[in-house]
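Notes for the one structure printed next.
The excerpt is restricted to a subset of chains, each kept in its original location.
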């Protein structure tokens, strides 16, 4: 780290800073400028607390030079990680295509939607059994019955399933049924939940909070990694902004930013990022073009009957269309959409000369 | 609610909307304008789901006319609630003065800080035993040992204590030791935790999330209220913004906005809102002038040794000074700072002619 | 418009509202709900002022149902506009590829950069002669000498040139030299400047302000259109956000949102949106994939000698690489990059089977 001292820091303050730094086991390197004195710290700063340094009298600014997420950082692990979700690869050129309804609902509907998105090329099926709803009066999910249904769908269609986990007391239960555990945006800094999820061996889909910086997101991934679970897929799903045109603001630049900082894959979720089905196709393609390792889209066959988030879901036929266009984009980008394990063949390879328009 | 149909909605779509609305037990009132048709819903809309209405084909916008937080809303409960925290009143003209270190630390320090803030006029003591830290490598709190220390301080100085709860599995344990349970900003939409806290009979200090609208905050309060716990104190502690001058953006206007919408009290926390001790005095006075029902300030006697958030803490003598000025402000505003229950007398009444400058 | 009256609006207030509305030449349609009365306005509301309606006692909310930008709206003009910039088409499937240095600098450099971006396939050349700088001490541009240099480059390479206009007193002068006039983000709501630019017959490149909603952007376009100049190209170049990872936040979803609301073309500017050259390729491709009508990129052959914005410029060889990839993307999307008028042939058509990776 680098400490910039206050204009007018006294010699006593400078001495005190040096004493404190050396007591932490580091060497200091003083540089007296015309207006400010700067103290460079030399040694292993990985155990230092920036806050403590910032509270030393006379210190004006503390500038870290290494990222605080040691396990997640690309400096520590230069090669891109490929996460295996029960046979479906995400990262390193492999695209995860996650699709399904917001909530797990009745059995027939689940099977209908699953059949359709599997045919369209999705390789992971989603559905919420425990729903974090802003209103205590809204549908809260089917709970364990929903998990069972989801597992049944996964087994029948040979497709891994992902579902949200909201309660540290349920982690074991959910991990029994699901192939991948989702930590939702509102729980991105629920450190108790992250710690529990980090103790499982299930891959984790970690969604970016609506007011989380990218550094915050990577620190939350670090929580999971530091518990021994190396399989984290990040997800950009929109952040807060002042323009009401879209529900959230889709931060597509987060994709290359994240990929520069970490070896973990990152996918995009245009359904939650925009909240508008008419924007999902454009934003899905934009996400892939920016380098995303996958796309998460909500699909429902009768949005006006959906138990949650109906207005933002695509219809199955709309998903089929955009899935086809995403395949064309993947081909252009030299990326692979691994088939779901239960798929006997792959029928979606489009002719390379076909245009998207 | 009011439904605004899309430009060019067909007669069939309009009929379908009316059919759906009536199936929900409401009457509809059609108004065909030059460009748009509007459907007003007449009847008890409290059970309606805005999302479902929005997903009906042909519907462009759904405009609620009643707040979705029924128990928290001032329409339902016009008089301001006064929350009693083990003898200290907050709301309805009574100010809560919460002070203490970020984390519970060693015993001597706790006693020193508590003695000082009690003398200065604080009426609730704070300290974290379970700390939600962005880094998994940072100090995570003393846990139950911290709760015991906090209780000891509370008993010794006759001052109620508040501490943060982060895990639904700990709610019972924490409620045994603390007079008030804090739900932190990062957990404001941890609905599992809100539900558990709502099942206790301890007053709750609910902090606004960094990207929560005021409506979101009130919906989170509704979670607690709907479980049967009526004692919620809200807290404005800064929201996300683009200006790095302060850690968060102190939304002082939230105070009168919230007071217009709900009967629950709202306090301000300039420590977290700004992250800068030099701004705490100005923002504390501003919060009171805006009508806040109390002020939450972090105090530490040696910030550079603090286990968390040291740089933003006030020194005990700084707290003494601002506490005195807050008392003068309270007098001007006709508000009361109830003494802590253990205080034998009140020595802080300043001469009314003294100026703050 | 629709007026939602306050809960408890009196009959007198309702009568007064109706009287006021009818005095404005509209019919009103009352709908009394259980809790609120709603007044729908029937007739030509294009001349109404929402503010005036909102100030009538008893009115709680005014909800417009038509966009206030009449000339810019797609409702008024369903077909996408194609803007002709001295022979280069933008919109309706035609892509504008704008490239060049931030500021016009010395003659040799201008020619070197222009030659290179022309070879790479750019079809409009950019360079600032009047620079809006945040510091009064920074380089403010070469002024008219810069305009002359820009014209010389345009003539020599047969490429239209665009340059920023910052002063209403200079509009005529700049319009003499430039093929297209840029209104920068900081001047997006400089209505005096918009009005002057609207009086010229030069196409306008209107950049979105850093805190402008999409509705604000379209209202600013309306200023230009309402003066008689129909040729406006919009540009998304990043808005304010809380994450310091990028200079601004690239709002890629703005592209399809804008295209839904207006017939005017919209291009993206990843140079200003991100401020980071390493992100420009990913964001350029994302912009095109989202449907943008062009891409604006800053290019400089020696960023450390650039008189402004050096750190965000691409090197000519980096531009060549991304221009090639943008051509492949255009082919996939079925879009056309019209060659610059002075180009004798087009050599950039890549083989369709080549992948971007």
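A, B and C are the chain letters, set down in written order, and residue numbers restart from 1 in every chain.
Just so it is clear, contacts are C-beta pairs under 8 Å (C-beta built on N, C-alpha and C of every residue); 3 or more make two chains touch, one makes a residue touch a chain.
Here the structure is a predicted model, which means the values were calculated and not measured.
J.: If you could, jot down how many copies the complete complex is built from here, 3 of which are displayed.
T.: 4
Criterion: only the chains that are shown with their structure count from here on.
J.: Using the contact definition from the top, classify how the chains connect: line, ring, star, complete or other.
T.: Graph shape here is complete: every pair of chains touches.
J.: In terms of residue numbering, is the interface formed by subunit B and subunit C classified as same (over half shared) or different (under half shared)?
T.: same
J.: Please identify the chain lying most centrally, where each chain is represented by the average of its Cα atoms.
T.: It is chain A that sits nearest the middle.
J.: Calculate how many whole Å lie between the centre of subunit A and the centre of subunit C, each centre taken as the average of the chain's C-alpha atoms.
T.: Roughly 31 Å separates the two chain centres.
J.: So, what's the distance in Å between the C-alpha centres of subunit B and subunit A?
T.: 28
J.: Measure off the straight-line distance from the CA centroid of subunit B to the CA centroid of subunit C, and report it in whole Å.
T.: 41
J.: Which subunit A residues reach two or more other chains?
T.: 211, 239-240
J.: In their shared complex, at which residues does subunit B touch subunit C?
T.: On the subunit B side, the touching residues are 2, 4, 7, 29, 31-36, 38, 40-45, 61, 63, 65-66, 75, 240-242, 244.
J.: Enumerate the contact residues on subunit B facing subunit A in the complex.
T.: 20, 47, 49, 51-52, 54-57, 68, 132-139, 166-169, 186-187, 189-192, 195, 209-211, 216, 219-220, 222-223, 226-227, 239-240, 303-306, 308-311
J.: Which subunit A residues qualify as touching subunit C in the complex?
T.: Checking each residue of subunit A against subunit C gives 93, 211, 213-215, 239-246, 249-257, 260, 270, 273-274, 278-279, 282-283, 285-291, 328-329, 331-335, 352-353, 355-357.
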